[in-house]
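Taken from a larger complex, these chains appear in their original positions, while the remainder are omitted.
All chains are identified by letter, namely A and B, in their written order; residue positions are counted from 1 within each chain.
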């Protein structure tokens, strides 16, 4: 069966600049839509992504029981504003969909400033930013605005108008399945329920879309499943509808906040020593750049749902700066300028590098395990050119031979040798070619 | 069955100042008695404690074989002095029982200063303190005195007189058993063989007595066994007489040196990762005060007997400054001023907090383990008031739900969440109340 070079060739030829711009372009298209956990904003977003990746779009009716939850009424909004007594729009949904508290019930009345203020949200510490607020499951309404504007409101009467509907409908999500050699799956999940917010989480949607596009161009050992779902209720819904299939998921990542200038952060799976954890940490460690690793906690994105005790999947989350740790988080400052093409492309490349590890992390047997085999007579001495890389591969040959006893996979060996996985993989490929290595089938083939 | 709030309510209402004074008062009553490993000093001490706690007092006859040991002759002393040639008492047992080497054989003769000096002990580095010396099993006699007084002795004849008896009798110890819901026991043991010495170990006797008093006022899951025994020979005796019952002991602490101003020190059980070790370390870590943790060693107090390889009980020792590390140790400076009410009460509270962990450290199952359950519809959102504590409990709800898979007990969860056990317990209580948590009976019920 050998090793899969598909992803490493993708990475080798990776045109970061061009790819970053394409990703940012897709984000720009998605940006204006007013997404929420249900409604047309999600539908339109998934349609746009479908132009890049043939998504299967699912509609789950209001009232459907999904584990401990129930699909809520569908929310749609057409317009909203607050007018002062002179008839001027002091807050206008058309300027930014963040101005309306997401999932607000419809309202149309005239009220005093004092009454209005009970429904206003602003950020005193960032007076020019609009905060992002939501009111799922709570039957209320509100507006968000710049603190500077809030302070300028005069004590007069205001007409408030939210032209929204909250009615029986559906919860919508998108799914993309890529069949590999094995039934065992790698899950990539992103949330698609935030309105005009870029890092959290248009960046995750775009990255997931591009992953699908690139992975579908090469043969793969694992099958891949990509989910574009509203946060919490979306992952709960998907799990409830696919409960019998969950055991096929061997590894997973939740993609969010992958476009800001901060360094990568990995949040470990609940297990903490799963293969996905070791693969991501390995790639980050050998990137030569700063990075952080956080232990699992039951807070954050949908990894907390995938890690609930009855599900317990080995799924981590690879972000750049993690949620809540950048000041732009959940404000209008998390915009198209905050997220940069360069960082989007870098994140995509790191995700691919992680999957390269998973695709190739197999167990082998050294076929000449008594003493060192003679590499010279097999053309493996000086076979990798000169320079530092060649030296590393030559070292890796001996590491792979020594530890290929059926008990250490290539990642174990790379970690022990303190060499990049790609170097160890290259050495293993060379050894397979000359017949010095054979796969430990019972461990490598997994579930089929 | 739920959780036991008895101890946490005790702690919540704990009046440190009043309790500290009561503890010190009991210590003051016990102080003057001349205790040893046998004899009336022990009997009288146990009588005084019986006014607070109904002890069962055991008498074990001289000559009884207890494992590798034998109960020795009983020692009693009525008076002792050294008179100079003018008939003045230069050393007087009535001033301090430390003046006589504990377990001295009777003597009455007139000797030279040189001969006397072979039987005198003093501390040149603390010339105003009387050292504490003992001569168990060695048939000798001696006096202890201030180095300053020793140096002032003139070269003349001295009358030495020790009115003691060393005769067949008994070894006396006290025991208190508090029946809980389970047969499984927590053992608290203190030594009662030191004469007028406060930190080592009247403080331990007083703390053990007050533990008994407070614990007997509430319903308990574990049964508790409190031992007031002479050091070494006492614990060996008790184990020999109760050998078939030892397997009921699930956790234990040896109480000593609990009244000095130093910070708490925990000496781990022989196992080092027993539940008692983790419970004590957790309480100390979350106390916000400095503390030390020592590995087990076969030196110290009776934990070394309880940890002998044929017994091997999970018993640690929670002290303040540990034996030998404070200069007052085994001298007349370890007195009623050295031990303070404040520290006695603080130690008592910490012991209770440890038992609160043990009483409630159960395994649970999340009853809605697929995704997160909806807390809002069960009234658990915003249910704990505002402020930092409320936030901690709300976080703890998610930690408890995520890790209640029957494999993590509440202490495991508290450690992983880096939250105090009491917070995690409060969250668990709330979850039990709304039916989101059920006990993993087979792990929690233990031995019955």
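The rule is short, and it goes like this: contacts are C-beta pairs under 8 Å (C-beta built on N, C-alpha and C of every residue); 3 or more make two chains touch, one makes a residue touch a chain.
Being a predicted model, the structure only gives us computed values, none of them experimental.
> Total subunits of the complete complex, with 2 given?
Copies present in the complete complex number 3.
Simple rule for what comes next: only the chains that are shown with their structure count from here on.
> Could you give the separation in Å between the centres of chain A and chain B, each centre being the mean of its C-alpha atoms?
Taking the average C-alpha coordinate of chain A and of chain B, the gap between them is 55 Å.
> Can you list the chain A residues touching chain B in their complex?
Touch list, chain A to chain B: 66-69, 137, 232, 235-236, 239-240, 243, 270, 297-299, 304-305, 307-312.
> Help me check something: in the complex, which residues belonging to chain B touch chain A?
Listed in rising order, the residues of chain B that touch chain A are 366, 368-374, 376, 395, 398-399, 401-405, 417.
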